[in-house]
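Partial view: only certain chains, each at its native spot in the assembly.
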Amino acid sequence: MRPSGRQPDQTRDIKITKNYTKHAEGSVLVEFGDTKVICTATVENGVPRFLRGEDQGWVTAEYGMLPRATGTRNQREAARGKQGGRTLEIQRLIGRSLRAAVDLKKMPDISITIDCDVIQADGGTRTASITGGFVAMADAINSLLAKGQLKNNPILHKVAAISVGVYEGVPVVDLDYDEDSKAETDMNVVMTDQDGFIEVQGTAEAAPFSSAELTAMLDLAGKGIRQLFVAQEEVLQS
Amino acid sequence: MRPSGRQPDQTRDIKITKNYTKHAEGSVLVEFGDTKVICTATVENGVPRFLRGEDQGWVTAEYGMLPRATGTRNQREAARGKQGGRTLEIQRLIGRSLRAAVDLKKMPDISITIDCDVIQADGGTRTASITGGFVAMADAINSLLAKGQLKNNPILHKVAAISVGVYEGVPVVDLDYDEDSKAETDMNVVMTDQDGFIEVQGTAEAAPFSSAELTAMLDLAGKGIRQLFVAQEEVLQS
Amino acid sequence: MRPSGRQPDQTRDIKITKNYTKHAEGSVLVEFGDTKVICTATVENGVPRFLRGEDQGWVTAEYGMLPRATGTRNQREAARGKQGGRTLEIQRLIGRSLRAAVDLKKMPDISITIDCDVIQADGGTRTASITGGFVAMADAINSLLAKGQLKNNPILHKVAAISVGVYEGVPVVDLDYDEDSKAETDMNVVMTDQDGFIEVQGTAEAAPFSSAELTAMLDLAGKGIRQLFVAQEEVLQS
């Protein structure tokens, strides 16, 4: 039995709200149950130095948590003077995942920065960030297309992410914090809406996992992610 | 004529929402028009090193803005590796203002940290933070009183803040970004609900201001702040 | 009775020495009683990046204290790896105050940096820095005019600053450390020699202050600052 009473293959309520704040070119509040992340997309002309002269654009991401997004307060990273290893790891993952969704050659001299800021955490903040970040990015790209600043749509496919794990011996999808902190295995899966894998990151927390468990988790992930694509499509169409 | 069409003595719509996020001992969303700040209060046992053995508690504040809370993206302070001077100045102001609301001797060995994070900025983020931060702190203190962790209520009086300024020669209250960026003078006023001043910070932006203008601005501030105390009381009673 | 035996409206001995060190374009030692600050003005060609192409100049300030300028040693900020919030707040105030003294349009492509380094502290270091910093800046500008590097004098008016406060219930001017550390209210006032206010920063330290106290403090400040303009004029004429 899961702490939340959910079935093993049952995700939490997923909610994606567009135009959540007013300044950004794309702005989304994404909720995976009690996990709430603000994802904004900022469009800027120009590309980072290492891409000058490459005739392509760039997509990058940054991630942060409000100090009291969690049960106990975490020191503010700006006050500590650096982003922690976990933060850097997550924002690198979000950036890679969203870059995999676009053809950078089709957005020359355009940079998009996705900021994912967790205002309330309950497990799965990185998967919610990728899922919501895609919508913020797509929304910003749609504006650029509408205004003629982009000629061709650089989006190759949708990208979304979900967590899976083994909890008390049973593979489950979309772990909340209670499950996540006790799970034997924790895996984050990023996929395209054409069933391709973008990232698979599985970690044995309490015990090594078997090939069979890996397969079961990947199946659950695929099933869960397909629900996310529906939610993304609905909000993008709205 | 103000860009927003407001009267000189008219504040924006003020909205304070309690229990905005679920983990913190006090959690408030405060809105001054389009300026939106999440204020959380975290209660911890113990006091900073410089107060050890002083038989009192402590209240402090931290402030941040999401990178895209504003019209153009600001670099994330955690990524830059330090908080800017403006940020430090604001969080010092919030901390002093909220400490002035309590008798620290009545909360021995208790520290309260108020985190003010701006998710959307449109002028007046520091005054919104003080006004909302007071509610988050009061809410946390009420819980401590209810649970018997505090014997006596340390709150001395309510504290709230509002901005005033001189815009096109006319003293006005609660400036939004459009006004703030063009005002000749900008002043932030922090007061108690017993008409006492906690902080007065006036800055000539475009031209020196006169004694008469100062008096007019302080009158407007007092009038505006009294509305804030009503809003604070309503949400605290709810 | 004030600890120093001064009358409420009596400032400390004010002394401003020009050409205090030999390398800087302007170099001043300013003394407000036992508070001693070296203020140097450095003239450089060019402006910061954010002003490129704006056809104006720039004035900025930096502030520091020698580690043992005070009764107990403070950690050296260079060794700590960052300037503290108090330091940043003070140098921002000095910079704003001195920029308010000039028409930046009349000093195109010229940057002046005012360094204020406290070698001995006894209260009022920020007001001494503004008052002495103005002289260092004016001295540097006079050289630029004499050498023909500036065509028109960018100085609009003199600027000086003094502290006022409420000490044992009595409004007093130019607080030394003994008073400052016990005052109920502390206020720094920056004015022009045409009676305009540039900055008013009042803080309730021990108790809120009333409108009447505020008025009394501002009157004292105006009277004290007029003495500073005389001292500035004398040294600039010498």
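Note that the chains are named A, B and C in the order they appear, and that numbering of residues resets to 1 at the start of each chain.
Heads up, the rule we're going with is that a contact is a pair of C-beta atoms (placed from the backbone, for glycine too) under 8 Å apart; a residue touches a chain by one contact, two chains touch by 3 or more.
What you are looking at is a predicted structure, and each value in this text was computed from that prediction instead of being measured.
Whole-complex tally (this structure file, single sequence, 3 chains shown): 6 copies.
To be clear about the criterion, only the chains that are shown with their structure count from here on.
Per-chain Cα centroids separate subunit B from subunit C by 28 Å. We define each chain's centre as the mean of its Cα atoms; on that basis subunit A and subunit C are separated by 50 Å. Each of the following residues of subunit B touches two or more other chains: 82.
Remark: subunit B residues 82, 85-86, 88-89, 91-92, 96, 100, 187, 191-192, 194-204, 207-211, 214, 218 touch subunit C in the complex.
Here subunit B touches subunit A in the complex through residues 21-24, 27, 34, 36, 38, 40, 42, 44, 62, 64, 66-71, 73, 76-83, 87, 113, 115, 117, 119-121, going by the rule given at the top.
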